[in-house]
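Okay, so here's the structure we're looking at.
Just one protein chain is left out here, and the rest sit where they should.
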Amino acid sequence: MKATIALLKAFGEPLALEEVEIPPLSAGQVLVRVEAAGVCGSDVHMWRGRDPRTPLPIILGHEGVGRVLEVRGARQDLYGQPVREGQRILWERGVTCGRCYACAVLHEPSLCPSRWAYGIHRAFSVPPHLNGCYATHIILEPTTPLIPLEEKGDPAVWVAASCSGATATHGFDLSPAHIGDTVAILGPGPLGAFSVALARAQGAAHVVMIGGTPERLALCQRLGATHLLNRQTTSPRERREMILGLTQGRGADLVVEASGSLSAAREALDLARYGGTVSWVGFGTPAGEMPLAPFEAVVRKNLRLQGVWVSDVRHTLQAVHLIHQHREAFAALVTHRFPLQKATEALRCVEAREAMKAVLIP
Amino acid sequence: MKATIALLKAFGEPLALEEVEIPPLSAGQVLVRVEAAGVCGSDVHMWRGRDPRTPLPIILGHEGVGRVLEVRGARQDLYGQPVREGQRILWERGVTCGRCYACAVLHEPSLCPSRWAYGIHRAFSVPPHLNGCYATHIILEPTTPLIPLEEKGDPAVWVAASCSGATATHGFDLSPAHIGDTVAILGPGPLGAFSVALARAQGAAHVVMIGGTPERLALCQRLGATHLLNRQTTSPRERREMILGLTQGRGADLVVEASGSLSAAREALDLARYGGTVSWVGFGTPAGEMPLAPFEAVVRKNLRLQGVWVSDVRHTLQAVHLIHQHREAFAALVTHRFPLQKATEALRCVEAREAMKAVLIP
Amino acid sequence: MKATIALLKAFGEPLALEEVEIPPLSAGQVLVRVEAAGVCGSDVHMWRGRDPRTPLPIILGHEGVGRVLEVRGARQDLYGQPVREGQRILWERGVTCGRCYACAVLHEPSLCPSRWAYGIHRAFSVPPHLNGCYATHIILEPTTPLIPLEEKGDPAVWVAASCSGATATHGFDLSPAHIGDTVAILGPGPLGAFSVALARAQGAAHVVMIGGTPERLALCQRLGATHLLNRQTTSPRERREMILGLTQGRGADLVVEASGSLSAAREALDLARYGGTVSWVGFGTPAGEMPLAPFEAVVRKNLRLQGVWVSDVRHTLQAVHLIHQHREAFAALVTHRFPLQKATEALRCVEAREAMKAVLIP
Partner (left out) sequence: MKATIALLKAFGEPLALEEVEIPPLSAGQVLVRVEAAGVCGSDVHMWRGRDPRTPLPIILGHEGVGRVLEVRGARQDLYGQPVREGQRILWERGVTCGRCYACAVLHEPSLCPSRWAYGIHRAFSVPPHLNGCYATHIILEPTTPLIPLEEKGDPAVWVAASCSGATATHGFDLSPAHIGDTVAILGPGPLGAFSVALARAQGAAHVVMIGGTPERLALCQRLGATHLLNRQTTSPRERREMILGLTQGRGADLVVEASGSLSAAREALDLARYGGTVSWVGFGTPAGEMPLAPFEAVVRKNLRLQGVWVSDVRHTLQAVHLIHQHREAFAALVTHRFPLQKATEALRCVEAREAMKAVLIP
């Protein structure tokens, strides 16, 4: 049997569409027919050669949903149920060892030093070769957690759980919202959209979304944002005053930076109340330095600042739960769909920030 | 009856020693004969006019231990026991309302907007006038929590619990150490010394103290520091490598900045492990800005950064417990004692960083 | 000005309707025109003489909503805003000292040894006499937290926040649900109804309500219960199997006992997963003993069992937030309304378990 893959061979060049033989499975491996593959902002970075982790050639794609075609030996899903052929699944993008100090002592597998992710760390040359989601088929290793999905419906709605959904959830796992809280979120992309849903899922009374694109803001409203602030038409000071007004002068209990920009990181610190928490979730790549006054910005305010990097399957599963509860709104997140043949076009669309979420349908 | 007070009338000038009539007590007030009053670094700031909160004239001094001379009506100590005349007590320096959103909803009285502290916020002109510890007598308001102390022994050993001890404890309440952790602490002054004892009290296996004064480092060793690093004779890189060596390459689980300097704040971020916590406790006044790279310093490391400002009586009481357990080592913290007449000299001694802890014995 | 009160003079006898002069206010007191007063199950216990705390004669009623008629001096609400005459408020039923070991050190004011509640602890003879909500007017002490409500709409919808809402919230504060959890709740009365809303507000994916009254079960469904189990038509074993089926054989992550019966307390332990949590919230009065096997029921299952007693204003405020988010469903909780003249009838109606929630409109 053959698979079609979109291969990144040279940075910045169009992906090469190739047909390759699917290798026989080893014990515990699972062959999946990819139904939908998310195109993540970090894929663009890799394509452009700005991510030093990127080995060449590589099949990109760390967000995937598909159907089990073949299982070699007995495999169980995350719930301990046997994996069946034909079943629709979502898999954890990051594979961790389960045994190291981070995994076994700290109970924080996202810190596992040997963590690797499909579509990011393994070159096409590394067996079993089908290591990324920009392809008709992917082979999952025995240690990859598998989450069963509903059999019916649009597969594309789930892909964002793998990466932006899981990462946003990791943020709210480390720095939760509480019932009645006011939560401010900067950046209405996928990370921000999930953060809105998470803030509401943890009981926030007010969720203020700050962003520049009216369509994205409107989607966040469907997910539960109670207040929308367009940064094109408001000043930082006006936004701060609006939040102080909402909170009798206190400021937001939790602020989530979900855009990866220095100005948002700075504004997040200003919007939080004394004793509040700021979560920096949006930075996926280096973004330079900002000036910070430790006394005024952090210490005098008794502020907690939490950096958030990647996630583990606990968070992916919670993101899947979230999508279950807001199926239609998350479906609206998927603004663009492309066949595998147009993977390069999909990357360009994401690079141009045209798509809220672009998905390949291989 | 008369009290002798050391009054700050003009910034930078010697304190004026005056005799004043002790006013009659109102219901619930407690008149205390001050036995020992700590001279805090922030007293120097106030004396020099660098703290905009300072009303003039004022009796400085927010750290005090003394004996109850008179109680107007029934008063209970923090444990609900009746307060007796002659009893030795330590009081909470910060008075909070107990009713506001911070006190009653957040359960974080240190954030109470109407919090005020003896010796800091109330001018001498405000009744009952005896509002600071640089005096033979102080009058405590009905809402001030009172902690009973042992009747015997040196009163000076306890004063540091009021401020640096309580603040350091607040830091470990917000960001605790765990059994087996490696904790690095920058700055071997009173805040750092308490932090050493706290790290050990919470089970840290390794406590690395970084500082520049051999005597202070040696005192921290008595309190439980397992490794001392003199920053005069080691480079930041050497210190980092030493801590990586202690932790099989991970870095410190918790790093406490206890010096209030930008370079230590920066170094603290570098010494923490991925997923670790940095606690900035040392900044008592503005110290300028530092450059910060959100991605590299915080996000990619999944770091938590906690700012710590003041404390509440929960922390003061825990600091008293700590001193109980390390009586002799904390006694050695008190390097200088002055009569009330030499209060100005005491301030100069602290300003010149000659004293680890200076105490007035009025 | 006069107030009409319904006075409990002899246990089990009809309440006596009397007109009394409203006393002049002391500093900080607030006179409130009661708009709605909840009739709680514990009021029935007090009326029947089964609660040894009950002093006679007494104005019952600890759940109230009303409008400020007069303020003596300046008072602030919980948010620090000045209290205005004519404003609609809800007040914290329990008054705590804010200074004791429980309040100030443990930060758990619900454990304050001097806590007392309106309508429960203070006899009518104790000034300012108007100490309960079964009356046209109540006088609130200076230390009572005041929560402002929306000016318009039905006042009765809010009263349950004072007691069952706050207590249920306390339970979820001590033992929270998490995103994706399965939560089982036993007892669809007011405590159980709030628990459903709380479980959903904290992100539970499945909320199973177990009860015997179809109308109550249906109301819980409106508040977010995903599965209803009628204990009249299912066996404990069937209920357990249903929950195991929902959770791939694990059991519920959190089980809330909200009925105060020994059989429910026992069943709660059986329904929880290994490592799960059981919250006993429903017991308001002694209910006898049950047999418990420590090894099988608790230790081998690594179970956490949390007893929940009363609450503090943090919880009352969160309950108000919950009602804001489910206004209509909580309005449906109020199944019976009575004028003050029919207060005895209201008690009988609650005693007969005819009402989900009965409210006096004085």
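For clarity, chains are labelled A, B and C in written order, and residue numbers in each chain start from 1.
Here is the rule we go by: a residue touches a chain if its C-beta (ideal position, glycine included) is under 8 Å from a C-beta of that chain, and two chains touch if they have at least 3 such contacts.
Fair warning: this is a prediction, and the values are worked out from it, not measured in the lab.
Undergrad: Return the single residue from A:Cys133, A:Leu317 or A:Met356 that touches the missing chain.
TA: That would be A:Leu317, which touches the missing chain.
Undergrad: Just name the one of B:His107, B:His121, B:His227 or B:His324 that touches the chain not displayed here.
TA: B:His324
Undergrad: Out of C:Tyr118, C:Phe172, C:Phe283 or C:Phe330, which residue would touch the omitted chain in the full complex?
TA: Looking across C:Tyr118, C:Phe172, C:Phe283 or C:Phe330, the contact with the absent chain belongs to C:Phe283.
Undergrad: Of the residues in subunit C, which ones touch the absent chain?
TA: 101-102, 106, 108, 110-111, 174, 248, 250, 262, 265, 274-275, 280-281, 283, 285-296, 298-309
Undergrad: Even though one chain is hidden, which residues of subunit B still touch it in the full complex?
TA: 79-81, 169, 172, 178-180, 198, 201-203, 205, 248-249, 317-318, 321-322, 324-325
Undergrad: Over the whole complex, note the residues of subunit A touching the chain we left out.
TA: 76, 78-80, 97-101, 103-109, 113, 143, 145, 312-314, 317
Methods note: only the chains that are shown with their structure count from here on.
Undergrad: Can you work out the whole-Å distance between the CA centroids of subunit B and subunit C?
TA: 41
Undergrad: Please compute the C-alpha centroid of subunit A, do the same for subunit B, then give the distance between them in whole Å.
TA: 43
Undergrad: Can you list every residue of subunit B that touches 2 or more other chains, as numbers and ranges?
TA: Within subunit B, the residues that touch at least two other chains are 101, 106, 108.
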